[in-house]
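Everything below concerns the one structure shown next.
Note that one protein chain of the assembly has been removed; the remaining protein chains are unaltered in position.
A and B are the chain letters, set down in written order, and residue numbers restart from 1 in every chain.
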Amino acid sequence: MSLDLFFQYLFAGITYGSIYAIVAIGFNIIYNATGIINFAQGEFVMLGGMISISLLQFMPLPLAIAGAVVITMGIGALIEILFIRWLESPSVLRLIIITIGISILLRELALHVWGESIRSLPYFYGNEITTFSLGSVHLSPQVMWVITACAVMVGGLNVFFKGTPIGREMRACAANRTAAMLCGINTRNMVTLSFMLSAGIGALAGCVMSPITYTQYDSGASLAIKGFTVAILGGLGNSMAAVAAGILLGILEAFSVSVVPLAFQDAISIAILLLILFVKPHGLFGSSEAARLKDF
Amino acid sequence: MKRRKNLAIAALCLAAVCVHLLTLLTGTQFYLTQATMAAYYGLVIIGLGALMGYAGQISIGHAGFFAIGGYLAASLTTRNLAVFQETWPLRGLDALNMLKTGQDLSGDLLLTVSPWAACGIAVTTAALIALVIGIPVLKLKGHYLAMATLGFGTIIYRILLASPYFGEADGISEVPGFTLLPAMGTLGPIVVSGDAGLRVVNYYLAWGVLIVGTLLLLNLIGSRVGRALRSLHSSEEAAEAAGIDTSRFKLQVFVLSAVYAAIAGVLLTHFNGGIGPSEASVMKSVRYVALVAVGGMTNLWGTLLMGVGLTFLSLRGVFGTYDDAVFGMILIFVMLFAPEGILSLRLKLFFQKIFLGARS
Partner (left out) sequence: MNKRVQHYLGGCVTGVLLLAASLQTAQAGTVKVGAIFAVTGPASFLGGPEARSAEMVVEKINKAGGINGNTIELIVKDSAGSSEKAVSFAKQLIEEDKVVAIIGPSTSGESMAVKKIAEEGKTLLISCAAAEVIVDPVASYVFKTPQKDSFAAQKIFEEMQRLKISTIAIAAGNDGFGKAGKEQLEKMAPTFGIKVAASETYDSKATDLSALVAKLKADPAIGAVINWSVVPAQAIIAKNMRQAGWNVPLFQSHGFGNIKYAEAAGAAAEGIIFPCGRLLIVDSLADNNPQKGLLIQYKSEYEAKYKEDASAFGGYAFDAINMVVAAIKKAGNDRAKVRDAVEGLTKFPGVGGIFSFTPQDHNGLDIDSFAMLTVKDGKFIPYKGQ
């Protein structure tokens, strides 16, 4: 393999990886606050894309994206209040199934609202064929937007969770709900907040990736599976690890193209993931002690 | 307790006969087609129910086992093996009288595996795969277990979708019927196939398989192993402390549920005359999990009734383009208001009286 080709695969892998990572981060926020995986996370990504595309007819792009993020955050909050908030100590399995149900509902709703055809936001900078070159490798500027968004999110979340009172309360709530409540933290509001936050992040992800991947009513499910995979591979709850795992999976997929038929790409990359999981049952960067506290 | 169980099984048999008679009286026998299909899906669902409810293990990959059964049965009974005629596996099969010869469209030799042998190979393969992946997978917990089973299902789906041998996106069609018993005396042959003339036979066959499957599971649940299983669901640590080899039990139930799924896959494929990749998709696995949840995880009868009932309605297209939406709604509703399954609502008392045998 020539050096050229190597770098082309590498950058393709980074493109895939940053898309997976940006979805995985949303999983981690809710997991951190509640200990559950929200299977409707992919639908937040789809909603973000769809709403911003619809808003774009009435306002400029930055406003449309902001509007989509706010509206999706509202939807996230609404979902939490309607379906999760009032449950008395629900089991994790029950919550998983509820979120699967919500994901199905949101998808079908989107089908009947927006129809089945594909849509996309315009490229933020340039158009479909604009690229800049790194040596012999060409890269779309939109990929840079995705990577930047990813970095900003991880950085912002780190500051939020470690540096702000609300962030610390959320973490406390995740570590031990009862103890957090005894300390005077309104744990229910924290859960609502975590849903809003992850919905907003999902929506933002949906906007920045829309020019690359397009948005369709059912694009959420496959993204969610990849995002979930990446979140697990990194070790649940750790956003930095999710980014690392996302890029790893992306690169794995990109390079696998050179040796196996593309059709088997997913089978191969997931088989490798499973092997990793068997050797390190709590993800690449997760600690077994921490994970033991949260199992259902 | 045992008598109640037998009573319940008898009631189920009676219900199956009554449904047939009812359709006969009203001239609506075409309902039996979907009732047959739903019964096979019911077999997958009760197997998964035992795994989720009694062994406490989630599996978002059971459509994979169904597909292994269905696809192997379909490919072995349709793909021409004439070019491999002289290789040792085929000679072995031939020696066991497990090959079927015929002519293809252009009159050349068509060599396929007989349905019985194909069924055996398919179910054994599914069991072996369940055994091999079950050992590492069942060591995982919680979301990691969900991920691993989801991953397994995805791998199977991808392989089927990428392999020309399995028909890629088109799947396999023109699968022949499966002659279980040849014609004897005045009795017609028992063939698993979608022919309109064999509808009633197939209906009873499917329900027979489902009832036998239920009976076996009920026995398992009532046995010492079953009590161990139930303790697994409530507390694995406690079960281990009581000297129960939990990992072995989990593995046994996992393999058993995989075998159920594979058998359902084989039979339904012969009944439908084909199979497509949608049978292996993640959505299908999620659907099985959801149906188990709707029925109530530690309630075999609830799982059976809801699984068969909802699948029947879905196969008839009652919900139109809202099929998935209705399904999602039921899922949320049941999980919000009746997490023990829909039968735990006001019907509970009524059903408990009749079906107490199935409950703890």
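Quick note on the criterion: a contact is a pair of C-beta atoms (placed from the backbone, for glycine too) under 8 Å apart; a residue touches a chain by one contact, two chains touch by 3 or more.
Note that the structure is a prediction, hence the values are computed from the model and not measured.
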| item | value |
| --- | --- |
| Residue of B:R4, B:R79, B:K100 or B:R316 in touch with the missing chain, whole complex considered | B:R316 |
| Contact partner of the left-out chain, one of B:Q57, B:N272, B:S285 or B:T303 | B:N272 |
| Subunit B residues touching the omitted chain (full complex) | 22-23, 26-28, 30-31, 33-34, 37, 105, 161-162, 167-171, 173-174, 194-196, 268, 272-279, 313, 315-318, 320-321, 323-324 |
| Chain not shown, touching residues in subunit A | 2, 4-5, 8-9, 11-13, 15-16, 19, 108, 111, 115-120, 122-123, 127-129, 131, 138-140, 209, 212-214, 216, 218-219, 222-223, 253-255, 257-258, 261-263, 265-266 |
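Quick note on the criterion: only the chains that are shown with their structure count from here on.
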| item | value |
| --- | --- |
| Whole-Å gap separating subunit A and subunit B, where each centre is the average of the chain's CA atoms | 34 |
| List of subunit B residues in touch with subunit A within their complex | 58, 136-137, 139-144, 146-148, 150-152, 154-155, 158-159, 161-162, 282-283, 286, 289-290, 293, 321-322, 324-325, 327-329, 331-332, 335-336, 339 |
| Footprint of subunit B on subunit A - complex, ascending | 37, 83, 87, 90-94, 96-98, 100-105, 107-109, 111, 221, 225, 228-229, 232, 236, 261, 263-267, 270-271, 273-274, 277-278, 281-283, 291, 294-296 |
